[in-house]
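Only one protein chain is missing from this complex, and each of the others stays in its spot.
Chain lettering (A and B) follows the sequence in which the chains are written, and residue indices restart at 1 in each chain.
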Amino acid sequence: MTELTAEDTSLLELVDRLLNKGVVLAGEATISVAGIDLIYLGLNVVLAAVETIEKAQERRAS
Amino acid sequence: MTLLAHAIAAAPPAAMSHDGLRGRSLAWSEAGGLGLWSTEWARDMKLERPDALAHHRLVERICAVQPCLPVRFGTAFATPDEARASLEKRAAALHAALTRVAGKSELALTLLWSKNSGASALRPPSVPEADGPGRRYMEARRAEYAAFATRRARAQALVDRVISELAIERPLVWHQTCTSEDVAVSLAVLVPTERALERKAELEHLAARFADVVPVVNGPWPPYTFAGTE
Partner (left out) sequence: MSIDAELDELRREVERLRGILPEQVDVDPEGVEHVLAKLVLVLVEFLRKLLERQAVRRMEGGTLSDEEVERMGLALMRLEQKVHEMARAFGLDPSELNLELGPLGRLV
């Protein structure tokens, strides 16, 4: 079992709220890359996926 | 002009500095008696983790001057017209949600399993050698599920204790149990802002009494968990 510090916990709770809670204005939102909507698996996954896809596109363009 | 949304408030906009994320301008888009606070974003700009925390600080700033509903981070509108249309469409539900959270703040309680919480129960017990590997695998899984069920029951009991001792109505509490290996309970309560620090101390005090968990209390925060309109 990992030792989660109070600081880690607080950050996790905050990030969870920022990415997974709050008003959802779906349909108008979502991050899309080159017009392709990404499967919404939680914004943290989407953010990671966006970084990966954009890097791949950059490399192909170069 | 792409808009990166932060929070929704009732019109008129409260007076505040117009500094949005990354030193860019804050915009107010109004419709249906509501307004969306957002940063004027550039289409090609990518969101990074520091932006998420800056968004949080901005939402705190807005909540300090007027009741607001935090918008999920990463929500963007291609044009102000689209933002306004979105507000218009959900106006009634958004007004109701604003009424619900006005004058209130969120406190977050996390209960982490402490070392003496019987974590060893999660390790499968040894099964007689005579049984085949398939049977041993099944029995190990069965023991794991039983251990998890015990933890889940204990976590739920902790939630019930906290809610009853806080003497708070159920609609003002949200909780999840066993959200990860370390976390027994993740709980959020909506309390009047003027009593937030007092209630926070109450939470810390009552949670400290449980021997098998370590409490972490956060807030007062904007009402992220209670802003939804579903």
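Definition applied: contacts are C-beta pairs under 8 Å (C-beta built on N, C-alpha and C of every residue); 3 or more make two chains touch, one makes a residue touch a chain.
In this text the structure is predicted, and so the values were computed from the model without any measurement.
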{"item": "Identified contact with the non-displayed chain, of B:E60, B:E144 or B:E204", "value": "B:E144"}
{"item": "Residue, one of B:G23, B:P133 or B:P171, that touches the chain absent here", "value": "B:P133"}
{"item": "Those residues of subunit B which, in the complete complex, touch the missing chain", "value": "131-138, 141-142, 144-145, 148, 176, 178-179"}
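In this text, only the chains that are shown with their structure count from here on.
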{"item": "CA centroid of subunit A to CA centroid of subunit B, Å", "value": "16"}
{"item": "Footprint of subunit A on subunit B - complex, ascending", "value": "5, 8, 46-47, 52-53, 55-56, 69-77, 82-83, 85-86, 90, 94, 97, 108, 110, 112-113, 115, 119, 181-183, 186, 216, 218, 221, 224-225, 227-230"}
{"item": "Complex contact set, residues of subunit A against subunit B", "value": "1-2, 4, 6, 9-10, 13-25, 28-29, 31, 43, 46-47, 50-51, 54"}
